[in-house]
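Of the protein chains in this complex, one is absent; all others appear in place.
Per-chain numbering from 1; labels A, B and C assigned in written order.
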Amino acid sequence: VVKFKMIKVSIIGATGYTGSELLRLLLFHEKVEVVKVTSRSDVEVPVGQIHRNLYKLTNLKFTEEDIEEIVEISDAVFLALPHGQALEKIPAIFQAAKGKPIRVLDLGGDFRLKDTQVFEKYYKLKHTAPEFLKDAVYGLTEFNREGIQKSNLVACPGCFPTGALLALFPLAAENLLTGDVIINSATGSSGSGTDPSEGTHHPERAFDYKAYNVFSHRHQPEIQQELERFNGNPFEVTLTTHSAPMVRGIFTTVFAHLSKEIPESRLKDLYCGYYENEHFIRLVDQPRSAVVAGSNFCDVSVVSRGRKVIINSAIDNLVKGGSGQAVQDMNLMFGLDEKMGLTFPGTHP
Amino acid sequence: VVKFKMIKVSIIGATGYTGSELLRLLLFHEKVEVVKVTSRSDVEVPVGQIHRNLYKLTNLKFTEEDIEEIVEISDAVFLALPHGQALEKIPAIFQAAKGKPIRVLDLGGDFRLKDTQVFEKYYKLKHTAPEFLKDAVYGLTEFNREGIQKSNLVACPGCFPTGALLALFPLAAENLLTGDVIINSATGSSGSGTDPSEGTHHPERAFDYKAYNVFSHRHQPEIQQELERFNGNPFEVTLTTHSAPMVRGIFTTVFAHLSKEIPESRLKDLYCGYYENEHFIRLVDQPRSAVVAGSNFCDVSVVSRGRKVIINSAIDNLVKGGSGQAVQDMNLMFGLDEKMGLTFPGTHP
Amino acid sequence: VVKFKMIKVSIIGATGYTGSELLRLLLFHEKVEVVKVTSRSDVEVPVGQIHRNLYKLTNLKFTEEDIEEIVEISDAVFLALPHGQALEKIPAIFQAAKGKPIRVLDLGGDFRLKDTQVFEKYYKLKHTAPEFLKDAVYGLTEFNREGIQKSNLVACPGCFPTGALLALFPLAAENLLTGDVIINSATGSSGSGTDPSEGTHHPERAFDYKAYNVFSHRHQPEIQQELERFNGNPFEVTLTTHSAPMVRGIFTTVFAHLSKEIPESRLKDLYCGYYENEHFIRLVDQPRSAVVAGSNFCDVSVVSRGRKVIINSAIDNLVKGGSGQAVQDMNLMFGLDEKMGLTFPGTHP
Partner (left out) sequence: VVKFKMIKVSIIGATGYTGSELLRLLLFHEKVEVVKVTSRSDVEVPVGQIHRNLYKLTNLKFTEEDIEEIVEISDAVFLALPHGQALEKIPAIFQAAKGKPIRVLDLGGDFRLKDTQVFEKYYKLKHTAPEFLKDAVYGLTEFNREGIQKSNLVACPGCFPTGALLALFPLAAENLLTGDVIINSATGSSGSGTDPSEGTHHPERAFDYKAYNVFSHRHQPEIQQELERFNGNPFEVTLTTHSAPMVRGIFTTVFAHLSKEIPESRLKDLYCGYYENEHFIRLVDQPRSAVVAGSNFCDVSVVSRGRKVIINSAIDNLVKGGSGQAVQDMNLMFGLDEKMGLTFPGTHP
């Protein structure tokens, strides 16, 4: 059987959990053919030997990164790399393309922050490709569809920002944020990637809960930047991230003191207006990380007392907070139904 | 869009985890339309309010059990009920059908054991519908395809038997079992169903490991019976089941002392012969419950020293050990590709 | 061997986790003899049959509640009861005592809130013993030693308040709180008690994270009340509680915007001044629930940016957040070293 009009996709850096999850989605996407997956450490190793859940489900092997070849055979390239590496790869990809239309989706943080000074402060890295920042579109699907559709370079959102922004965008869009916006998020261990470390050592992590990167998490300025696109009033985000003893999931609790009082029922209506037609965003009474685990859904609740509001959201960090949203963006970039390949529910329990 | 030739499916008793998992699979099955889901406790409640992962993904509500109506509108009926209830329902279904062809898949234990005395000993229940036992086909797909295809009544295997039988069938088929066949299995908590109890209370279960129903588990005679269909030599199964602090998954370790010595390499070839063309059974070095979680796969390994053999298998108790295998059987019964709606990999990590 | 000068202790309602933990501590306390443990549901059942970890370690059996007898044979009485029940028991105890000196420690919430209107709003119960509120001393040991020593009735703090107050008291004592004080806490499942429920059903809880009782948790007014004893400026506490997939532990993240800017180093000095001589409070870089699990320690960190402060604390909800602190208070009430019976470290990992 010859496949017509399949989107040919390569993944650069496909041995991590983000790569694993991209493969779980793309190998079964009806309009995608995965043509190349690269790795520095596992060249020639079959994919199913690294990602055991994919064993016997693909004949792909990891290959070296040959940018020229990748550009030649691919319609879309996903980058699932440690921070900093896309600063080199993305210029190389577009240079090699020589005008051939190619779509690039970067799942790292290199092209999310528009202000290179902020980038350099939080990432402790010099930004060596600032000329691409202008064209890089922030890939939070629900709030950037038009930009994503037209773009050749999508900077896919961080996991914490996805949960926080979906909780906050309706308020920001109504210019309701002011003063301190307090975000507390808890993440599962898969967010730390595949490299074993003390913080993800099972005897240490299994019953543990702790805060980390207090006042200094890289995702804080990303959230601030994106909210400022909508909310004219001055406000200041404080993000505190926590390690929770689960594997998948980010749960977010936002506290905000609104710029004006709105009755709770109207606030719920406001969220409803933004989200009732969004397939992947569900307004619920009580978001739960276990309920969305394995799926591309983001469950959101909103409660208020006077001008104080608490919004909760739950996502799977590897799906809506990572590879799922990247596929959703890819669908948009290629004119497909954005839900294609993503409609399955969570595997709860 | 009008859907042609869809299989109309009802689920009796759809509020438990087995029902939840059937819905997760059947709502997205390209040839199935779920027409009715019943519940005693939650009549008129929307499915997504009980199974939160399905929220907004179906408009179905739970209804009362009206056997007449179910038979009239359904091509297939799944029963996901506590043990004993199918003893009444299944006669009622076939009586109401009055010869209309209807396929019934029972996920409980009522029609698995051919010997009613054994049934009554282990289930502490009188078997009130022995006339259906003759026609009930045991639904372990890979070892009963022909029977399942022709059957109107499939008794879907128990979760422990699925893991144990897939580990042992190649030996039984070669008449290699003799003497004690020692099966140790560990299950996740989802096997206990949706009703909270002390044994599944999180503070008790979260770090706990224990054996239960020693020498008396209902699944032991089921395994014995099915192996005896193949293995002529006398042998005796001892199944010890354990509660492990995970949610999904059954991991099985079988020890057998073979009736004759076979070199390990030939033993592996033997398993390979049985399984290399089975999509859902994968021979691996080290089966892991986390790798198959969420999927219909059964991973198997075999190791030997002289005549001693250890076989390990890993399944998801709710999928291959429950609802997934039931859907696989349904596919066969309706002449579909048995993989339909089941091809997705596990969601590891 | 006759034991001299042992404190004779009874526990009313000793079958729950709070009772279990009291017994784990008091049975091995060198100055305590546990003389009576009561239960409504398990009269005549040996303690070790309910609390399996204590099997063979005590000959005590649960008995019925005979207040007269308890008062007669006890120097101290612990109440580990559902909310509302102490409203009747405590008046009955003091009435039966007829002036005999007896010390009562209530681990429930009935005598923590001084304002009965606030109590009735949050507990949905009429307060039927307001005359005891005047004498009831709030048992947060480190900030109330003198009161506890003199008291006959100690209202032991709630678990969330213990974590939050130990994080906030140094700021409150310096009148630094103003405006919104945002407290986010995550608790293990043992905080829900011994009764199985959907929220503590292992398949539901094991990978789950969620917020609950948003804006309405009973511990919020308790925290507000205690901080107001120290902090004269107006401020308003918002507590959001979360269920995390662990068993023991409460982790708290406080955000406060101080009434004046204090350099971070001076802020740390301030905490050091309050806590360096406290055995059970340890200033650390990164509190972790797993590190204090099983122990009476509270680990605290403080970080600031300008006037914004984030304080983290970690406790074991059943020890420092419950039975351990109650024993610490009992030690004080009887003139013992407050550390007696509590010096063991956590069982990490």
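Methods note: a residue touches a chain if its C-beta (ideal position, glycine included) is under 8 Å from a C-beta of that chain, and two chains touch if they have at least 3 such contacts.
Predicted, not measured: the structure shown is a model, and the values here were computed from it.
Only one of B:Ala96, B:Val118, B:Ile310 or B:Met340 touches the chain withheld from this view, namely B:Ile310. Contact with the chain that does not appear here is found for just one residue of C:Ser190, C:Thr240 or C:Asn312, C:Ser190. Within the set B:Cys156, B:Met246, B:Ile262 or B:Ile281, the residue that contacts the chain not displayed is B:Met246. Note that of B:Pro203, B:Gly322 or B:Pro345, the residue touching the chain absent from this view is B:Pro203.
Note that of C:His217, C:Arg288 or C:Lys320, the residue touching the chain absent from this view is C:Arg288. Interface residues of chain C facing the missing partner chain: 17, 20, 24, 28, 51-57, 190, 207, 247-248, 282, 284, 288, 291-295, 299, 343-349.
Taking the whole complex into account, chain A touches the unshown chain at residues 17, 188-190, 192, 194, 196-198, 200-203, 205-207, 245-247. Looking at chain B, the residues touching the absent chain are 180, 182, 184, 186, 188, 203-212, 214-215, 238, 240, 242, 244-249, 251, 253, 255, 257, 286-291, 293, 301, 303-305, 308, 310, 312, 314, 349.
Convention: only the chains that are shown with their structure count from here on.
Among the remaining chains, those touching chain A as well as chain B are C. Farthest chain from chain A (centres taken as the mean of C-alpha atoms): C. Chain centres defined as mean CA positions place A nearest to the mean of all protein CA atoms. By the residue-number overlap criterion, the interface of chain A with chain C counts as same, with over half of its numbers used by both chains.
For the pair chain B and chain C, the distance between mean C-alpha positions equals 47 Å.
Each chain gets one centre point, the mean of its Cα atoms, and the points for chain A and chain C are 40 Å apart. Touching of two or more other chains is recorded for residues 17, 190, 207, 247 of chain B.
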